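Encoded as structure tokens, the structure appears first; notes follow it.
Note that this complex is displayed minus one protein chain, with the remaining chains in position.
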Amino acid sequence: MGAYKQLAFLFDQSKCTGCKACQVACKDKHDLPVGQTWRRVPEYSGGQWRIGVDGAVTHDIWTYYTSLSCNHCDDPICVEVCPSTAMHKGENGIVSVDPALCIGCKYCAMACPYDAPQFDEATRTMSKCDFCADRITKGKRPACVAACPMCALDFGEAEELRAKYGDEASLEPLPEQSVTRPNLVILPHPKAQPSGHGTGHLANPTEI
Amino acid sequence: MTSTSEPDTLSLTPSRRKFLAWSGAIGAAGMVGLPGCTLQYSDPADAPLGGAEEGERIVWNACLVNCGSRCPVRMAVRDGRVIRIEPDNTGDDDLGNQQIRACVRGRSIRQRMYSPERLKKPLKRVGKRGEGKWEEISWDEATTIVADKIKELISKYGNESIYHNYGTGVIGAAVARSWPPGNTAVARLMNCVGGFLNHYNDYSAGNIEAAVDFHYGAWMGNNSNDDTVNSKLVVMFGNNPHETRMSGGGEMFVTQKAKQLSGHKVIVVDPRFSDTAMNLADEWVAIRPGTDLAFVAGMAHVMISEGLHDQEFLDKYCSGFDEEHLPENAPPGSSYRSYIEGKGEDGIEKTPEWAAKITGVPANDIRRLAREIAMTKPCNINQGWGIQRHSNGESQARAPMLLSNLIGQVGIPGGGNGEREGANPLPLVLFPTLENPVRPTISFYMWTKAITDGKGMTYRDGVRDSLDTNSNSNVVNDVVLGSNIKMIWNYGSNALINQHGDINHTIELLSDESKVEMIVVIDNQMTVSARYADIVLPDAMASGETIDLAWQSAATAGNLGYLIFCDKAHEPLYDSKPVYEMLTEIADKLGVREKFTEGRTQEDWVRWMLDETRKKIPDLPSFEELRAKGIYRQNVGPYISMAKFREDPVANPLETPSGKIEIYSSNLARMRDDWNYDQGSQWIDPLPVYRQTRELPGDALQLRYPLQCIGHHYKQRTHSSYGNSPWLKEAHPQLVWINKIDADARGIATNDQVRVFNDRGATELPAFVTERIAPGVVSVPQGAWYAPSASDGVDKGGCVNVLTSQQLNAYSKGNGQHSALVQVEKV
Partner (left out) sequence: MHEFYLVVFTLTAQLAVGAFVALGLVQVFAHGAAAGERDRVNGPALTLAGPLLVLGLAVSAMHLGSPLRAANSLLHVGTSWLSAEIALGLCFLVLGGVFAVAEWCKWGRPGSRTALAVVAALSGLGLVWAMSQVYSLRTVPAWATPFTPVNFFLTTLLLGSVAVVASLATSAHVTPGENAFRDRSVLWLSLIAAAAAVATIAVQPAYLAYLTDHPDAAAQVSMDLLTVTYWPALVGSQVMLGAGALLLLFALVQAFAARRRQGTALTWPVLVATGLIVAGELVLRILFYATMTRIGFGGQ
């Protein structure tokens, strides 16, 4: 039994500049190659330009970033669909892959709406954010949390975080949180739009 | 209680802060959210040398690139190799004690240390410059060749023929620092044998550095960013700390924290909707690059006609605002007020409509912003380096300064003087580099011209006196450059090729080996510039392979100053040597070993520096203590620029001829008629007036090359450092930013390969079609590594400097690298 009932990430979207220090810190800690990225930072942008008669321009441009790894969901669709039970929810509520069982069928990647599971070419199995379980057991923070230069990432007991900061995770470009019940609490950017009601677009789809 | 009310600033009580944290969940505009690192600043089990897993040890070190910040990177070492980076784990989220977490670039530092492009052995060029054909030679042979050439050139042409190029590839360390050029180990070496040709100012800020001397007398710096907790309004011109100064301890943190604490309003003026704008700005003014001075003039018109300007301040502290306060020899009609009201030389009234046509900012917005800026006080007007890096950059740099003068906000808490943020320095004693007796010094951007036409250049061409390089002291001088450049030291520098304008021209110039006879490159990666060397000396990585000190002092961390111990993770890789060691060998061959080393090793020098600094900072720890602790921090307090001048301008005059702020600079008036510059398309104006110089909106060249091309400073790299890190290229791919309107007109979609070109050259890279850049403007992020393809010679690396100009600006003799007109086509 771990120190936490259910771990959750806390993300302050109003501070994120999309720098991806979190992404690279994760890759550095886990020695991930290019093409295997456990933490990603989608950018969601919108707004329009209007050019006036004298050539002067007006606009209502907006954009914001969301740092995202795996949300260790309460209703993890990846665990449900995995044919070999390799994907499982374990200690501290962390969802992780048992590489000894995994057959690399990629069904979890097909199902996950957050693109969390990634195929590992070297081991030929799936891999994903494991909440830096090895650091958690030693009382250390996940690499991404420790890295963020804006202190936009934090983590803790899901219940406590929700009590303090609310329960918002249904913000574009993420899906509605009722689908898999992610353990992610977001403090919204002033321009954040609710899932499914967005007027913008994903600006960097090839980086997710 | 609404969340837009003004909380106490620095005296925020804990319960007040907690409230702000919770009200963040309800989401007021921009200022709320996580109050920094609440839950944990550091891991419970993580003492400074902790964080190590079994079988590992952690050493402190620093990332040493020119990002304007300076971050500790703690290195986890196992089996003699760095296997992981851990960030700073000291400090908290208080301004002045912030945790200095490394940015995305520093986190990938292992990919620089262990890059396949690490230079391994000394190399001698065979074949042509740039061909990339090398012979591996011994250190003995390499140092002999260099020493012999130095001796030969000194005897034939004098020390002035040997030039120290600009390079900031390793900056912020004490011994192994490649900048400023007068403070490097190379400088010390050359000063042992009679000196060298130095340069003044830099690629970052060469235009404002020249201009501010005339406006304020000398470099002042602005109020430090932590002081903006006292501001009600902050206006940022071409300033983008959230992408350029991304250290968790640097301006990205400080500006964000200051806004959070104070709730002040932020207006960002920038051609791009930068990450600073998206994170901080309550309003983004999308402006055509290079036209900020017209924008300010339009606002000045509103302020003057509505009586919103601070007449009292202008009368007491400034010279040249109106006819009543002109210097003696200034003709009537030459005041700024006359310029604005159309009573000056050009007879044009600088109305908001006039400004809107030039800048693209709607006239009504100009009116509204003018009123807001004039009436919201205290107001900090500041700038980054973007607006001054244009062909009219000297005057552009004065735009925010002038604006801060008009509203009288200079020298007070919460105000500002229009420069870039400053800070209080730590009184550090660093590596001494002896005296350089060579008198002439040229601007950082002049070296290509000084290769062909250096001999005989005078002050009119931009030659300054190295004894006093202030612009005012070099309006006239008696210094003459005695030689063309025959040898270039290129230490930690990619400015030989990659970072200098008009790459194709430089390559052609350097291909003539009779002009520059020797190019020595000291670096740790095979950079683009290294490819054009004659001798390559492989440097050890100052981050991780030597003992040194890194520091943050005087700007870019708000009110925090600090010193980092750079420890050794392992020995220098391959056959690389620390720069101090390799130069000692050259000194030996030159017969000045003892003079160069004073009998000290690099570590000895570090101990010496700490001892000397401890005389000024008594609580500085010992060498061993600092090694164990990793970092020494000090809250240096807020810096209020020009406070003494504001207090009493008579007792504390500025170093201008009048002692006051010179809106009309009498020195510039003198230079206008005397100096050498391109009088058809360049101007030297005593007032900060808008001029349509080379490749600005309205240029006839736009018929062929309609788009303005800037090169914004990008999260993937620090200039060109880290440009070969695979993780960073994956995280932030090199793309040309183009507005959707311009892209649609050309049938371009995101990730389409496009060609960006003008008469100077062409580059091909994928496009990023976005709303986040003004229509009519594209940006090729600067610093990408120039990579001409073998098949057609066209750059495929996306290097903006194939498109930029080498033209020297009128009196700064500096760079207008953001002034470039291009066309974009789908490939």
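For reference, chains read A and B in written order, and residue numbers begin at 1 within each chain.
One rule holds in what follows: contacts are C-beta pairs under 8 Å (C-beta built on N, C-alpha and C of every residue); 3 or more make two chains touch, one makes a residue touch a chain.
On a predicted model such as this, the values are computed, not experimentally measured, just so you know.
K.L.:
For the chain that does not appear here, which of the shown chains does it touch in the whole complex?
P.N.:
A
K.L.:
Can you work out which residue in A:Ala3, A:Met110 or A:Ala163 touches the chain that's missing from view?
P.N.:
Among A:Ala3, A:Met110 or A:Ala163, only A:Met110 touches the chain that is not shown.
K.L.:
With the missing chain put back, one of A:Ala86, A:Cys151 or A:Leu187 would touch it. Which one?
P.N.:
With A:Ala86, A:Cys151 or A:Leu187 as choices, the missing chain is touched by A:Ala86.
K.L.:
Could you pull out which residues of subunit A are in touch with the chain that's been left out?
P.N.:
42, 44, 77, 80-86, 101-107, 110-115, 119-120, 123-126, 172-176, 179-180, 195-196, 198, 200-202, 205, 208
Going forward, only the chains that are shown with their structure count from here on.
K.L.:
In whole angstrom, what separates the CA-based centres of subunit A and subunit B?
P.N.:
34
K.L.:
Which bits of subunit A are touching subunit B when the two form their complex?
P.N.:
10, 12-21, 23-25, 27-29, 31, 34-35, 37, 45-49, 51-52, 54-59, 61-64, 135, 138-141, 146-152, 154-156, 164-166, 168, 187-188, 190, 203, 206-207
K.L.:
Give every residue of subunit B touching subunit A within the complex, in rising order.
P.N.:
So the residues of subunit B touching subunit A come out as 21-22, 24-25, 27, 29-30, 32-34, 36-40, 43-46, 51, 83-87, 89, 93, 99, 101-104, 107-108, 110, 242-243, 246-249, 252-253, 256, 273, 275-276, 278-279, 284, 286, 353, 356-357, 359-363, 365, 715, 726-733, 739-741, 751, 770-772, 774-775.
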